[in-house]
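Removed from the display is one protein chain of the complex; every other protein chain stays in position.
Here the chain labels run A, B and C in written order, and each chain numbers its own residues starting at 1.
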Amino acid sequence: MTDAVGIVIVSHSKDIAKGTADMVRQMVGSEVKVAFCGGNPDGGLGTSVSLIVDAINDAWSAKGVAILVDLGGAETNSEMAVEMLEPARRDLVVVCNAPIVEGAVMAATEAAGGSSLAQVKAVAEELSAD
Amino acid sequence: MTDAVGIVIVSHSKDIAKGTADMVRQMVGSEVKVAFCGGNPDGGLGTSVSLIVDAINDAWSAKGVAILVDLGGAETNSEMAVEMLEPARRDLVVVCNAPIVEGAVMAATEAAGGSSLAQVKAVAEELSAD
Amino acid sequence: MSLRPETFKSLIKLAAERVIASAPELTSLDQAIGDGDHGFNMKRGFEAVLGKLDAISEQPFDEALKTIGKTLVMTVGGASGPLYGSFFLAAGEALSHDKHLPEDIADVFGSGVNAVSARGRSQAGEKTMLDVLVPVLETLKNAAGQPDLIARVSTTAAEAVERTAPMRATKGRASFLGPRSVGHIDPGARSSCVLVQAVCASLEGKQ
Partner (left out) sequence: MSLRPETFKSLIKLAAERVIASAPELTSLDQAIGDGDHGFNMKRGFEAVLGKLDAISEQPFDEALKTIGKTLVMTVGGASGPLYGSFFLAAGEALSHDKHLPEDIADVFGSGVNAVSARGRSQAGEKTMLDVLVPVLETLKNAAGQPDLIARVSTTAAEAVERTAPMRATKGRASFLGPRSVGHIDPGARSSCVLVQAVCASLEGKQ
C-alpha cells in the first residue's frame, strides 16, 4: 500500500468525486490510497483549497500523490493547495492534465502496478488531447 | 429548449452521473435538456441498457441527443440502447468519444448555443486524445 | 435429426445454472484484471434467463434466442451484457433466416461471433471472450459432421481459455493494465467456455 502512488480526486461536485473514488476502488481495491473532495466551502459546486490539502495528506505516500481535477477552478485550487503543503511534500505532488474520471481510473491502475509518480501522470495524460 | 440538442450522461456510478448533470445544469441552466443514469440493474457500479433508453427519451429533442459515457461498458451499453430505440430516433443519437465530465460540460455549452448534433459531438470530442 | 424443444430447454437451463455456479470464479478472475464484477453480472443475467425459462422454451428457437439475448442486454450491466446479448440476438436472427439447428450450427454460431466482434470492435487475440468463441467456431466448421464434434468443441474451448493467459489485453477494462494483464486468464473467455461446455455436456447427456 505504501509502495503505490496515492490518488486524489478533486471535482467541483462532491458526487463526482465520490463516484470516481468508488470506481477507482472497484478497480484497484485497497492497493492504492485514494482520497477525494468536491464542493466549495459552503458545500455548493466548486472546490476548496483546505479540503484539497486534507485529501492530499490523506492519500499521502512516500512515492507521491497524483491529483486528478475536472474544470479550471479545480486545477487552480489544486495547484494552490500543493503550494500550501509543507515544503518537503510539494515536489512529490502533481496535478494531472487528464480527464477526471477516466484519468483517475488509469492513474490508479498504473499506481497499483508500483509505477513512479511520473509514470502514473504520463499514463493518465495519454487520455488528454492537449 | 426544444431548439437545443439534448445531453445524456451515462456513468458506471450514479453519483458521477448526477454530479455531472449538476455541473452541466449550473453552466447551461434549463436551456438544454439533460438526463443521466448510472449503476447496473442492481444499483451497483455498472450501466443498464433500459435506464439508458429511458434517459435518451427523457432528454429527447428534435435536434437529437448526444450521449457522454465513462468507461468501455458504458459505451457498449449506450450503443446497444441506441439500437433499441424506435427506428426514427436511432439516427438522431450519437455516443461521443469524449471524457464524461469535461465532455458533458463542453457538449452542453455548445448545445445551448443552438448548434447541430454533429457540432456538439465534435466540440466534446476535441477533448479526446483518440 | 432436428433439435427437440425439451433438449433446447434443458440445454439453456444447464448453461444458465453452470454460469451461475461459476460466478465466484468469474468474479475472482475479473478482480485480477478488471473490476471484479463479471461473476455478478453473468449471474444477474442468467438468473433473469432462468426466470423466463418456461416462456422461452415455448417460443420457436429463433425467438427464444432473441429473448435470451434481449434479457442479457437488459440485465447484465457490464460490457459483457451487450456482447453476449448481441451474440444471442444475432444467432436468433440467423435462425429466422433459413438456418436450422443442429445442421447449421456453425453458421448460426458464426453470426453470433460476428455480432460480438462488431459490437465490441474487437477480434481474436485481444484477450476477450472472442479468444474462446472464435476457436470454437473454427472447430464447428472444421469438425462438422464428425462423430466427436462435441468432444472436440469442448476441448477447444478449454484450451482456448488457457491461451488467453499469456495475451496482453487491448480491449475492455483489462487493457488499462497494459503489460500487467499478462499472466491472467480473461474472465469473459472463461464464461464463454463455461457456456460452450454446458451446451456440449447437455447435448452429450452428461449433465
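Assume a contact is a pair of C-beta atoms (placed from the backbone, for glycine too) under 8 Å apart; a residue touches a chain by one contact, two chains touch by 3 or more.
These numbers were taken from a predicted model, which means no experiment stands behind them.
Participant: Using the touch definition from the header, name the shown chains in contact with the chain that isn't displayed.
Facilitator: Its contacts among the visible chains are A, B.
Participant: Just name the one of B:35, B:80 or B:106 that touches the chain not displayed here.
Facilitator: B:106
Participant: Could you pull out which residues of chain A are in touch with the chain that's been left out?
Facilitator: Interface with the chain not displayed, on the chain A side: 39-42, 44-50, 71-73, 76-77, 79-80, 84.
Participant: For chain B, enumerate the residues touching the unshown chain of the complex.
Facilitator: 23, 26-27, 29, 105-106, 109, 113
Note that only the chains that are shown with their structure count from here on.
Participant: When the C-alpha atoms of chain B and chain C are each averaged to a single point, how far apart are the two points in Å?
Facilitator: So the centre of chain B lies 30 Å away from the centre of chain C.
Participant: Mind checking the centre-to-centre distance between chain A and chain B? Centres are C-alpha means, answer in whole Å.
Facilitator: 25
Participant: Which chain B residues touch at least two other chains?
Facilitator: As it turns out, chain B has residues touching two or more other chains at 45, 71.
Participant: Which residue numbers or ranges of chain C touch two or more of the other chains?
Facilitator: Where chain C meets two or more other chains at a single residue, that happens at 35, 37, 173.
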